[in-house]
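All protein chains of the complex are present and in place, except for one that has been dropped.
As written, the chain order gives the labels A and B, with residue 1 at the start of each chain.
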Amino acid sequence: MEERMNQDQPSTEGRCGRFWNGMDLLKDVTENKHFLPTGLEGVDTLLGGGLRQGQLTEVTGPSSSGKTQFCLHSASHVAAKHMGVVMYLDTSNSFSPGRIATIIDGTPGLFGQRAYGVQLLGFDLQPKDVRLKSIMRNIICESVFDIFALSEVLHQLEVSLLNDKEKNGGSRIRLLIIDSISSLLAPIIGGKYPQGRAMMISVAMTLKKLADEHNLSVLVTNHMVSAGNGAVKPALGESWKAVPHVRLVISRERGSNMCTATVLKHTLLYAAVFSFPPRWFLMYAGQQQQ
Amino acid sequence: MANMPVSEMRLPPHLAHLLAARRLDTAKDVLSLPEVELMAVLDAGLPTARAAVAHVSEAACPPCQTALALLEERVRLGGGGRLATTLCGLDEALGGGIPVGKLTEVVGPSGIGKTQFCLKLALLGALPEYYGGLDGRVLYIDTESKFSSRRMIEIGQKSFPQVFRQEGLAQKMAGRILVTRPTSLTDFTKSLEQMKVTLLQHDVKLLIVDSMAALMSLENERATGFRQHPLRWTLSFLKSIAEFSRIPVVVTNQVRSQSNVDGYHFSFEVDKKDGNNCTGGFDSHLVAALGIQWAHAVTVRLVFESHSGHRFIKVAKSPMSPAVAFPFVVETSGVTLLSDEGIDVTGPEITSIRCQGKNVLAQ
């Protein structure tokens, strides 16, 4: 993959202002826009392979439905299986490195099923711990607590991605996760002033641009809020609704570890794929229970 | 301090001008706007908006004390401040009596003795300190026209015969109790607003509202929004009165029968309790008339209830003491405990309000 990107280098510069024909786009899609499996089989099948590079995927669900677990899983899997770098922007201090270690450790075929405990920092470092370390060092977490900080981080990310592209022929960052974007956007939208909405749209545009130009897969989480009459709906309203390429709703039965994911919107999958049962039961939270 | 004028905050001049020009006059005006909206209102950048918020916040933030300083102040003001109810067991359980500066609620079915209890408290508030009272005036907000001076004097004469032997003391005591009888919610709100003045003018040492629920007549807590608003306002007003005038505030509350049992579990509990929703076959299922929000706000809750042939005063919520219940009777001398030895109460019994209809009628 790395090599292919190197070869690809000339075609990726100066995207803006350039006209693309269908063949170019097709080539770009087939060569650069891969699916990044989340490691959750049900979801991967549902999404046609996983989180797509170049696309913005949104996960929404009620509080404590498993959104953060989904993000942690995706981050672990992408880092472990693809040795890609994952940027994790955390707004609610819920990025749990211990949980990441458990997930990586529990991923079959990587380390076997050893339970991960406090002995992690023991004197003897097993080869698999070395592996674990190198995987975990590919997951970068940064805390972001307001929309301005988010804009700055995204700006810096863009600058560094451009630098990487010039110098090294492409970045190793594969996945950008924002958990959760709605808590950053909630204070700024809905007032009588238009600025908040403008900022939201500008963030959305930046995310999409980053995704497309640098072959990132962007995963954001959104809240579910009450829609009146007891029902719930994703937060952030109509103008955000158009932003993500894929919208996924997660729900969890109270007291159970079974999560259900449902696709609300998908721009890529054609009808035939939807003939899959629309609901897949995921066992991913099941690993929480010891 | 929420209404502190921005002009008195000694902000840097450019910020002060900016805020004044946009008619953001008080701390509340500035702080109820999210950052982005403030930027829009001020038509300024993020650093300016943040500086304004930081300055205003620092000025409007109430002063900080250490808990030790609080304790020392409490000691300096004498004894922690309690109004002893003269019911020994109850006083002991409450750490000396009804706490000063806090909201205490008395809840129970009608006819059980809430008003009797309040009358006694009113009398105690008026009594000279020498006899264990607060030696001040008592403001008694009587929404149900139940206050009876005669009954109060009777209670006084029976419980403190040696005190009331003095000539004219009974009249003097009765004269210290200021009763208002608001007939509607608006009346009541008005009288509350005047209260701050009254409290200062008359050296009021105790405030009793009997009963709160009658005014609110909220048959259902779930009717949220508009109807709850006066309740919420009253609630915070009474609490602030208690705190800043350093007086005990006692409020009575009625009960209503609970229409729907499953309204009182968390969703995760429902799975576990499958089919076991009946929380223990009480004689009848009653809840306090003012809903759960009110229950959160009171600091001490005394439940008056009747079961197994007796009436009980139960300390259902108190930061100082575990839940205990005391059997009591209402005599000519008012509420009297049958025993000063409390009965420990556990589990759902603490929050339940029981009422044996037959028993109440019989007495």
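The rule is short, and it goes like this: a contact is a pair of C-beta atoms (placed from the backbone, for glycine too) under 8 Å apart; a residue touches a chain by one contact, two chains touch by 3 or more.
Here, contacts and distances are computed from a predicted model.
Q: Among "DNA repair protein RAD51 homolog 3", "TRAF-like signal transducer", "Putative lipoate-protein ligase A" or "6719_t:CDS:1", go ahead and choose the protein name stored in UniProt for the chain not displayed.
A: Checked against "DNA repair protein RAD51 homolog 3", "TRAF-like signal transducer", "Putative lipoate-protein ligase A" or "6719_t:CDS:1": the hidden chain maps to "DNA repair protein RAD51 homolog 3".
Q: Of the listed residues A:77, A:99 or A:197, which contacts the missing chain in the full complex?
A: Going through A:77, A:99 or A:197 one by one, A:99 is the residue touching the chain not shown.
Q: Touch as defined at the start, partner being the missing chain; which of B:28, B:181 or B:202 qualifies?
A: B:28
Q: Of the residues A:56, A:78, A:184 or A:263, which one touches the chain left out of the display?
A: A:184
Q: Write down which of A:202, A:226, A:239 or A:267 is the residue touching the left-out chain.
A: A:226
Q: Using the touch rule from the top, list residues of chain A that touch the missing partner.
A: With respect to the unshown chain, the touching residues of chain A are 62-64, 68-69, 72, 83, 85, 88, 91-101, 118, 120-125, 130, 132-134, 136-143, 145-146, 149, 152-153, 155-157, 159-160, 163-164, 167-168, 172-173, 180, 182-184, 186-191, 223-226, 230, 232, 235, 255, 257, 288-290.
Q: Can you name the residues of chain B that touch the chain not displayed here?
A: Given the touch definition above, chain B has residues 1-2, 26-28, 31-35, 37, 53-54, 56-68, 70-71, 74, 80, 92-93, 95, 99, 101-103, 221-222, 229, 232-233, 235-236, 239-240, 242-243, 260, 262-270, 291-293, 295-299, 301, 316-317, 319-322, 324, 342, 344, 346-351 touching the missing chain.
What we mean here is this: only the chains that are shown with their structure count from here on.
Q: Centre to centre, by mean C-alpha position, how many angstrom separate chain A and chain B?
A: The answer is 50 Å.
Q: Can you tell me which positions in chain A touch chain B when the two form their complex?
A: Contact set of chain A toward chain B: 146-148, 187-188, 191, 193, 195-196, 199, 254-255.
Q: Touching residues of chain B toward chain A in the complex: what are they?
A: Residues of chain B touching chain A: 34-37, 39-41, 46, 267-268, 270-272.
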